[in-house]
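Only one protein chain is missing from this complex, and each of the others stays in its spot.
First chain written, first letter: the chains are A and B, and each begins at residue 1.
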Amino acid sequence: MPELVNLEVFRYSPEHTPEPRFQKFQVPYNKEWVVLDALNYIKDRTDGSLSFRWSCRMGICGSCGVLINGEPKLSCATFLPSKSSKPIRIEPLRHFPVIRDLIVHIGDFMTKLKKVKPWIIRTNESPLSEGEFLQTPDEMERYHQFSHCINCMLCYAACPIYGLDPLFAGPAAIALAQRYNNDSRDQGAARRMPILSSHDGIWACTFVGECTQVCPKHVDPAAAIQQYKLTAALHSLKSVIAPRGAA
Amino acid sequence: MTSHSGYTLHHPQWLRRRVSTWWWLSRWRYFKFILREITSVFVAAAVVLLLLYVAALRRGPDALIAFQSWLSRPPILAASAVVFFFTLIHSITWFNLAPKAMKVRLGNIPVPPALIAAGHYFAWLVISLALAWIILTGG
Partner (left out) sequence: MDSPAHDVLILGGGGAGLRAAIAVAQSAPELRVAVLSKVYPMRSHTVSAEGGAAGVVAKDDSLDEHAYDTISGGDWLCDQDAVESFVRAAPQELTQLEHWGCPWSRDASGHIAVRAFGGMRKMRTWFAADKTGFHLLHTLFQTTLQYDSIHRYDEWFATRLLIDDGRVQGVVAIDASTGRIQAITAHAVILCTGGCGRVFPFTTNANIKNGDGMSLAWRAGAPLKDMEFVQYHPTGLPFTGILITEAARAEGGYLINKDGYRYLQDYDLGTPQLKPVLRSMELGPRDRLSQAFVHEQAKGRTIPSPHGDIVHLDLRHLGEDVINARLPFIRELCLKYQNLDPVTELIPVRPVVHYMMGGVHTNNEGATPLPGLYAAGEVACVSINGANRLGSNSLPELLVFGARAGLAAADYARSAHPPSDHVEAQAADEIRRLHTLLHRKGGRRIADIRVRMQSAMESGAGIFRDAKTLCDAANEIAELQSADVSLDDHSLTFNTEWIAALELSFMLDVAQAIVHSALSREESRGAHQRTDFPARDDSRYLAHTLIYHRHGDAPRVDYLPVTITRWPPGQRVYGR
């Protein structure tokens, strides 16, 4: 008799299960299996209607974030626990509307991402024929960490502020804005400032720090936000002391 | 199709889950965060105490003596100890946060986070010693 693992999976379907519920499943234990393999086992053999997102299965596409026993995790990067007496509870990411089962709607993030202008802004264009912009490894190091965000949304699911105040721009969007602000090739920091230093930008953050805890790519969005608070505070201080100079 | 009566064909009907009032009890880390937020009232209390002190000073020597004797009553002393304790904790969490918010460079070399925090603690110590010196020698 192979060892079995018990799962409790969140189910919701507006057509058939309008009242959300947890459904119990059993899958064989396999030490090489991640939670995603268990979900696929269920979908392939037991219940083809179980719905979830996944793609690369190597922790880089950012599709498969769910709550596993309450913690936001990538289901492809979380091994099944062995000899677990309690069932593993799998739920859709917190703070997002659920479309179906484990699938959440992330349109809100996509809108906010665009708002922070996450692209290189240049005031003076230089032609490709002049070659690359020079950037030393040290200059790259100043933004590199923030460029590793895979948009998996685990930080939004971990952030109680986002849960309570859906207008908050959120950890990933701010980290990505800061990624460009810190890039030596970018000249757009001033254009991002009105969005970032608004009420729903960095100042909504009370530094819970959970975003950084759950980030699977060690982006440290909390640091990005606190850094920008300092930048914005210094900027407004300057605009009080020397209004023209700071403008 | 066995459709639910509330469902309209092709219309998204997302399930919006409300954040529970008790969300901060759901995880130890959230609870710690709320504790940190709540105990900041003691920092405010420290500020109020200071302001009261200044007000007493302004009203003259008699008021100051009265205020100081009020301060030395046991319940007030105990409360002050609590206020001092949390102010200390918040100072420490604040200084520990500093390296996250500040990326300092000397030339091209990034200053390691521990050194930035150490710098803050050092400045704290120097200022405290200076204040102690003024108070102890000046008083």
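The rule is short, and it goes like this: a residue touches a chain if its C-beta (ideal position, glycine included) is under 8 Å from a C-beta of that chain, and two chains touch if they have at least 3 such contacts.
Since we're looking at a predicted model, the values are computed, not measured.
A.B. asks: Can you work out which residue in A:Phe10, A:Phe52, A:Phe96 or A:Phe207 touches the chain that's missing from view?
C.D. replies: Reading the full complex, the residue touching the unseen chain is A:Phe52.
A.B. asks: Considering the whole complex rather than only what is displayed, give the residues of chain B touching the chain that is not shown.
C.D. replies: 1, 9-13
A.B. asks: Suppose we count only contacts with the excluded chain; which residues of chain A make the list?
C.D. replies: 13-16, 32, 43-45, 47-49, 51-63, 77, 99-101, 103, 105-106, 110, 113-114, 117-120, 126, 128, 131-137, 139-140, 143-144, 147-151, 176, 180, 183, 185-186
Here is the rule we go by: only the chains that are shown with their structure count from here on.
A.B. asks: Could you pull out which chain B residues touch chain A in their complex?
C.D. replies: Touching chain A: residues 1-4, 6-7, 12-17, 19, 23-24, 26-27, 29-30, 33, 37, 97, 100-103, 108, 110 of chain B.
A.B. asks: Over in the complex, which chain A residues touch chain B? Could you list them?
C.D. replies: Against chain B, the touching part of chain A is residues 12, 14-16, 18, 20, 70, 94-95, 97-99, 105, 136, 138, 141-142, 160, 163-164, 206-210, 213, 220, 222-223, 226-227, 229-230.
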